[in-house]
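One protein chain omitted, others in place.
Up next is subunit A:
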Amino acid sequence: MTGTRLGRSVLPYAMLSPAVIVTLAIVFLPMLQTAWMSLHDYVLFRPNDFTFVGLDNFIAALQDEVFWISLKHTVIWIGVTIPAQLLLGLVTALLLNQNFPWRPVARALIIIPWALPSVVIALMWVWIYDSNYGVMNDFMLRLGLIEQAVPWLADPKTALGAIILTLTWQGFPFFAVMILAGLQSIPRSYYEAASIDGASTWRQFWHITLPGISGVLVTSVLLRTIWVANSFDVIFVMTGGGPGYSTYTLPLYAFVKARTNLDFGYGSALAVLFTLLLMGVVMVYLRRTGKAVQ
């Protein structure tokens, strides 16, 4: 009897331990290692020189012009991309929630940008933006919107915006699919009752649809914020951060410092700083939206 009780109390831990050990090994250990490296002067092409420098890398980052440029771009990058994706995704989901012929086909097609690998998307949009052969310039010249071909990715004024547009296009299907799932969970009877009471479409949307999908919205925005904040593959392929620093974001800057310049100490400090900032944003967001949803 005692043996069975002991078995029952130990078994869950025994069953969970492989997952916990793997998570510790591949998530927490590298995180600790990164934090430890950020306190050192560690340049990989001088592998024997691993000097403890305390918070010097963090102080250097805060005094680094490129850090602040990258932070500004990261804020713009998240602040524009997420609302744009959300809005486009919401409109798409509302449209796809209507009854119309070929609706299953439309739903399948809408997912394509999300399903394509980021590198493919980036290369495709590089061609679209090309100042000599790209369809974007051709289209806008024909419509008379511009007088000269614009080097979208080579001009610091347009490069970040052009990449944000690309990522908006790539990411909106995620919102569309999530919100569509949320929309379908709202009982039709709510709308019927509201119609009988004479509620307008807008009031139905405000009082039934939005509360119905608020949980989905909060989760989706949180997930996408973390993904978008950390993603730099599209930027890396499209401009490599250029021209100059005009498309540098913090994860990209940390990557360039660590992988190209091999300065792992400083690169780690940038990554740690960014993680802390992102955690702060996520916590504030969760507190505010959590209350709103409840």
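Just so it is clear, a residue touches a chain if its C-beta (ideal position, glycine included) is under 8 Å from a C-beta of that chain, and two chains touch if they have at least 3 such contacts; residues count from 1.
Here, contacts and distances are computed from a predicted model.
Undergrad: Given that one chain of this complex has been left out, which of "Sugar ABC transporter substrate-binding protein", "Cellulose synthase operon protein YhjQ", "Type I-E CRISPR-associated protein Cse1/CasA" or "2-oxoacid ferredoxin oxidoreductase" is its protein name according to UniProt?
TA: "Sugar ABC transporter substrate-binding protein"
Undergrad: Check each of A:53, A:95 or A:149 against the chain that is not shown and name the one that touches it.
TA: In the full complex, the listed residue that touches the missing chain is A:149.
Undergrad: Taking the entire complex into account, which one of A:13, A:45, A:100 or A:202 touches the absent chain?
TA: Final answer for the missing-chain contact: A:45.
Undergrad: When the complex is taken as a whole, what residues of subunit A touch the one chain not shown?
TA: Against the left-out chain, subunit A lists 44-47, 130-132, 141, 147-151, 153-156, 239-246, 256, 259-262.
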